[in-house]
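Remarks on the structure that follows.
Note that one protein chain is taken out, while the other chains of the complex remain in position.
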Amino acid sequence: MEWEGAGQGKNHRVTPILTGVIPPLCTPLTPAGEVDRRSLAALVERTLSAGAAAVFALGSSGEAALLDDAQRRTVLATVVEAVAGRVPVLAGVIDMSTARVLAHARAAAALGADAVVVTAPFYVTPHPDETAAHFRRVREGAGLPVVGYDIPSSVHTKLDARTVLALAEDGTLAGLKDSSGDLNALRRLLVALRERGLHGTFSVLTGSEPAADAALLAGAHGIVPGLGNVDPDGYVRLYEHARAGRWTEAAAEQDRLAALFALTGAGDPAVMGGASSALGGFKAALHLLGVIDCPATAAPLAPLPDSAVATVRRILQETGLL
Amino acid sequence: MEWEGAGQGKNHRVTPILTGVIPPLCTPLTPAGEVDRRSLAALVERTLSAGAAAVFALGSSGEAALLDDAQRRTVLATVVEAVAGRVPVLAGVIDMSTARVLAHARAAAALGADAVVVTAPFYVTPHPDETAAHFRRVREGAGLPVVGYDIPSSVHTKLDARTVLALAEDGTLAGLKDSSGDLNALRRLLVALRERGLHGTFSVLTGSEPAADAALLAGAHGIVPGLGNVDPDGYVRLYEHARAGRWTEAAAEQDRLAALFALTGAGDPAVMGGASSALGGFKAALHLLGVIDCPATAAPLAPLPDSAVATVRRILQETGLL
Amino acid sequence: MEWEGAGQGKNHRVTPILTGVIPPLCTPLTPAGEVDRRSLAALVERTLSAGAAAVFALGSSGEAALLDDAQRRTVLATVVEAVAGRVPVLAGVIDMSTARVLAHARAAAALGADAVVVTAPFYVTPHPDETAAHFRRVREGAGLPVVGYDIPSSVHTKLDARTVLALAEDGTLAGLKDSSGDLNALRRLLVALRERGLHGTFSVLTGSEPAADAALLAGAHGIVPGLGNVDPDGYVRLYEHARAGRWTEAAAEQDRLAALFALTGAGDPAVMGGASSALGGFKAALHLLGVIDCPATAAPLAPLPDSAVATVRRILQETGLL
Partner (left out) sequence: MEWEGAGQGKNHRVTPILTGVIPPLCTPLTPAGEVDRRSLAALVERTLSAGAAAVFALGSSGEAALLDDAQRRTVLATVVEAVAGRVPVLAGVIDMSTARVLAHARAAAALGADAVVVTAPFYVTPHPDETAAHFRRVREGAGLPVVGYDIPSSVHTKLDARTVLALAEDGTLAGLKDSSGDLNALRRLLVALRERGLHGTFSVLTGSEPAADAALLAGAHGIVPGLGNVDPDGYVRLYEHARAGRWTEAAAEQDRLAALFALTGAGDPAVMGGASSALGGFKAALHLLGVIDCPATAAPLAPLPDSAVATVRRILQETGLL
């Protein structure tokens, strides 16, 4: 268990720091498009059995952007209940601006989340100083630790190192989930955190599924892999190898997971967006593995056709999961 | 009056089509950050006095992305009440995905909006076919006419002509608000609408404040200018000149308005984002002109410093508004 | 004739200023990929017969980026010889950086060009001040008037108004070819040029084929339409209507040309780039019209398949050219 106070009910604090594997949970849906609480609880259970150090509900892998507020509340309540205090629950509060994020954050706090995960503002393109002010206001108003969520593919700005360091230094951010894919920048950030004595108190989590070993080698504290919904055991093995300095073994596990990651590309880009393919691939795999009851994704994502599901099945077989 | 049935209370329909000047209303705020209903009503009144054919609440100029749901409802209720059936009220329902937009659309319908204005999905990057499906689901569920909102600077995809034409042809969209700035594409769309016999039933509205005359020359039906908050009379004059074929006079008015548009650049890009400068500029102008009580914008936008307000004042003077 | 001194041999100067229709000449190639001098001379002749005020060799429509230095020299020599002093010859000197552009500019001067057309540096992304310094060095070293070429789709930076105005004011640039498609920015630039008293001495030329009427309404001095290779008469009519204030007629002609512009989209984007489709479309049309002997484009562009050529033929027929 990597989170101090885990197992002690609602006294979790992001101190010392989050480490380990923290899957960003998919949100199983019923054929009618409602949150499938049973499947979600099963997914939580499988994740914790594999050794997840925490879970992240309502992230991008959780289709948070596609769920309305009632669905979001259902997801978070279900996850908090299923986790039952065994590990911390991080809650995504994805929205465009300060007031909207604060509304989600208050709801998350009320539902028992241990921390909120917050992106830069979007729709309106912010200046870095406006992004910093955004995080500060959310931290003040949320009543929970805040993890920064760097995901330029969705919000179209990158959190720059200067901003992140300032927010780490003044305690606004407890950590960073890096989904930018920019490992050069991540490495430089980790070096700068060490130079400032912040590496021990600020949690750096990578969302780079095919190169998590690299982030750990660079000093990242944990992994938040969407693909960890499909193969949590693999990411836990990878993490344990890395923590023990068995880098060759970590890389071999990473190679297998990088091959598995091909399931995110099963959908044809000529007829669907990348999210339809990736999130549809995760859910098709979870369905094929018997974890969730229905592989549906939320509108406006396009469903994976049978041929793509067959590709997912083949990849699961080739990588030893099926 | 350009909207059939205007003045007949709640029986407005986007038929035949929206034309004329339709200001995307700013949302005046109090110093405490709440919606200033009095100032908003005054802004509506000034806009209608100038001859606006309709109003558009909760657009990008209205800081919709920055308001929480309660604030959005307050804005729309205030505008509907102030307009009192004299012209149609369009309501922006800006959000990331189908379920979230539908929630806003139902709220807008309940509050008395005459149509909703809907962007492509964002955060999750959609395929054009997914965008089309999004519009279709919103149209089915909203119970109101839907105007497409093409604003790639905010949502990071452009509505392509093929998609817009299909949605015009099958009646999903009643019109398009084009804030893409791409007048080449707009011209080609208008030509294609004419070729398909759709120009008379599908309303094309330009958001290009400095080149609205060009869009009208190309056959656009109306103008939705953020700058029309500041100078609604100018845009109404421009529109009337264009409608009467007085293109040289229209261009001269446009030139003056293009000079006025410089107030959107009063803020220093080294310390604030473009939205802070533009929306702050609109509000500073409205405050200097005595229309609204307080020039504040919503978080995370940075406030205009005094030097920028002085620039706004100078531009208002040079263009004859102050 | 719009260029002072035209017809007086090598004494052309970009003063007072370039106006009118200035086609960016396609570069006909032989099946073996060499410059087809005969076809190029025929294209020049057809262009001048239609009333072109100048010609622009080695622009983007001329596939300059795809020709090696020897081919570029052949093109320019052929054009200068074919024009024979009847109108000014502008020469594109497209390359990544100052030293490389200067080498092309000296070659162009030696071959008898009247002005060079210069983009911002590319490959290395420049700061605006570096771009300004680039234009100043080229102006000093070239010995010819310099027209700025704003084409962000190719060079991935936009010439901002502040830079262009400074270069207009100090005489570095004699004009601007705007291929940015940003008519909002163009309008604001034209207003700013008027405010500074530069509108009479700095030539603004639009490359926006489907919205050239709009640019002229805004005060642009001329048109540099790639589509003018295919229908020079149409653009000359459009220009003359605009010059005479017959805006409705100009817009009607523009509508026809915007429909014709659809030939640039005949190629399937699933199998070829936009340039292959657009430049292939121009050349297919010129071949179908009997102006050039072979529709081939240069490597690495993909050739238009027969089905796309059939589309081009249909569009030519529908718009009255075939």
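Note that the chains are named A, B and C in the order they appear, and that numbering of residues resets to 1 at the start of each chain.
Here is the rule we go by: contacts are C-beta pairs under 8 Å (C-beta built on N, C-alpha and C of every residue); 3 or more make two chains touch, one makes a residue touch a chain.
A quick note: this is a predicted structure, and the numbers were derived from the prediction, not measured.
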| item | value |
| --- | --- |
| Touching partners, among the displayed chains, of the absent chain | A, C |
| Selected from C:131, C:229 or C:319 as touching the chain missing from the view | C:131 |
| Candidates C:161, C:289, C:302 or C:322 - the one touching the absent chain | C:302 |
| Omitted-chain contact residue, chosen from C:143, C:273 or C:320 | C:273 |
| For chain C, the residues touching the chain missing from this view | 60, 65-69, 71, 94, 96-100, 102-103, 121-127, 129-131, 133-134, 137, 153-156, 269, 271-276, 298-302 |
| Hidden partner chain, residues of chain A it touches | 181-184, 186-188, 191, 194-195, 208-211, 213-215, 217-219, 245, 247-248, 251, 254-255, 258-259, 261-262 |
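What we mean here is this: only the chains that are shown with their structure count from here on.
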| item | value |
| --- | --- |
| Arrangement of touching chains [line / ring / star / complete / other] | line |
| Intercentroid distance (Cα basis), chain C paired with chain B, Å | 35 |
| Cα-centroid distance, chain A relative to chain C, in whole angstrom | 49 |
| Two or more partner chains touched - positions in chain A | none |
